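For this view, one protein chain was removed and the others were kept in their places.
The block that comes next holds subunit A.
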């Protein structure tokens, strides 16, 4: 071998490098560099023209200085000059400097491109290669513009040397990656595919990478590469190890090329042609067989190269996901690797098995390795391997092994590396919820999470446990008992205090019968934690206290005492102070009945996908992000973002609210409505926050109405503050889909990345017909499509919805129509749910949307005179027949819009009835199968205060309430 001919090198450069190495300090180094830079600058600026060699030497020194991490702001011109030298080494250094140091917007780019052009047309392969390397290294847009047309020509020209072809192929690959729009497909594409047949394996190696990149962009154009790739792979796999000469690497035939060919095949589905498919299966089997053969060498390079091919083959098998035997064989092979002495192989086996776990053919086979994986979690010394084990356990979890896996993850959590704790917490929370048959187990698991890793339990996790407890009656007593016991610990995590405060505030009564957990003991227990907690948690506890006053009148005095203390009433924190003042006042003036209404138990949360899942996906980084999550993020920012901004917005809010609420108190109507007004939007935002991962599931037509609040998660999350204590019924959320359909019958109900649901409906008396249009937004067919309507609980008896069966497939871009026949039996509150299920690209999609069928749809307008109106108004004067609410305007108070809304609501708009012309009066009849209910309504706007008062009188109290709730959401 020709050792480096050191003598020919640049001695000045070597001396300079030695000097730098001998520098004892950073300062000395900088001093030496500055001296050198000054010298070079003077040489470049000097009168004496520099010869090529000197130029090369100085440019090389600059390069060295740059690579040391210092900035270089001159010398570019000299480097460009070197490009046009006809001495190879000068040219080479020039190109190196340009590749490393030139940024694309450089003024010199046209000079550089010119030099490259000359070299490309020089027909000197060495110069051509230098030029192609430079394009590939810089890969800027300007270069793509200049050379994207020329490089393909060089690549497929008959007389191009092999080495130049290789460079041209990868140069084109780089241009296609940086500026795919500039690389136009053309007649060269077919010729490129045929490079897979080239005699020179180097050319095939380079070309395969190029074809893979291009095939990802336009698979149709490169479809023919499949059969050629299979043929090539087959020849390599069946060759004797010596056949390929220098392309055999440690007794493995062309491992790089094999891996690349297998990668290329992953751009396509399994070959349709039986013969090709058979040949490929044979290749894959041979590769799997070879894994069982004794190694031909003890060198790690041999086993690495061999296994690289094996893992790529397994990736292809998983990608095809169609050959059960191969999948199971792959799984068994990986199973062997799980216990291999090489850490690298154990890591890769865990990683690869993760994808295998999601195939229905191999899921069971993967599960058989559970003990080994658990063992890896406990005994692996390398955190990155343990991380893979956690991922695999998560992937292989199903109902049969959930308890075991969750238990193992929990016990691992106690000693887990800090870097992965949060992710494990999220995973445990998701698995526990997903596979909980018994919700007591779920509650225990989450409390254990808080106990073992409280700091890593994010808000989403503890929100979720509360949502679930509230929605499941059967677990509420157990949850209360368990948190009570957990709170006994002398030191417990603040997250536990939050959960404990919330749950005891709601369900403490369920355990109050036991003298060991009497109301007073419960309160004392919670209050013993109060002073150690942060402001948000204290705010939550104050709400729990007011709930206690309602649940347990016997502790009212004690709690009032606490609220009355200076540390509460005069607390420096405005939120705490306000809560203490309001709650104390409420407890003093409100009757038991009113308290019971205001502080009623939380209504169930709407069932939606867990926001924890979204959080986990987000944590996994943008690369792995599911597309529709990006949308969620956007929505989040629209809604005011995260708790980070909350303090300012909430302060602004609190400061603003006293004025309207004191005004309202003066009016002297019921407490519920008074307080609900100013904070209704807050109530809306709380749901947004709690389900932040999922906002995209609900079309937000008017994000403004949600308010800029996205409130601090504690106080707004707690709907037991009086402002949100609506008697029952739906929570006032502006973006509930039915809200926007209350006054209209057509529109888009739901939309995500895949599917759009449109509605058209008509109603007559107590009957209705709804046309539901399912639009497939993708280009892929939806399989097993099914949509059904469910009326839950009491709604079953109140509303009949009959869905006509629809086609089980929806073609890409097509729309499917389904007809729903609706009959209103008696007045109702809840909305029926439309459940949609379909398979899209192998994954099952489940969507549940509330159908906007509301009571007012069965309204028939009734015209009447002023006299009639007032006569009936008086007849409906019993207290339970009238429902009134006062609320803040959420939209601009436009008369015409208001009129349109009242008519859209279904009532007749009666002119000249109300003596005050700015008020609105309406009348109509609600038709149900069993009865007809006459309804009168009056809406009084107060533009100055930006408030409305709405009064409903009907012959049925439930109808009054429901119509009032529905209509008050519209303004």
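Here is the rule we use: a contact is a pair of C-beta atoms (placed from the backbone, for glycine too) under 8 Å apart; a residue touches a chain by one contact, two chains touch by 3 or more; residues count from 1.
Simple rule for what comes next: contacts and distances are computed from a predicted model.
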Undisplayed chain, where the name is taken from the UniProt record, one of "glutathione transferase", "AP complex subunit sigma", "CASP-like protein" or "ENTH domain-containing protein": "AP complex subunit sigma"
Omitted-chain contact residue, chosen from A:170, A:416, A:907 or A:926: A:170
Contacting the left-out chain in the complete assembly, out of A:78, A:119 or A:312: A:312
Per the touch definition above, residue among A:346, A:369 or A:451 touching the missing chain: A:346
Residues from subunit A at the interface with the omitted partner, ascending: 1-5, 7-12, 14-17, 21, 36, 39, 53-54, 57, 60, 63-64, 67, 69, 87-89, 92-93, 96, 100, 104, 126, 129, 132-133, 136-137, 139-140, 163, 166-167, 170-171, 173-174, 177-178, 201-202, 205-206, 209, 245-247, 249, 254-257, 259-260, 263, 266, 301, 304-305, 307-308, 311-312, 315, 343-344, 346-348, 381-382, 384-385, 387, 621-624
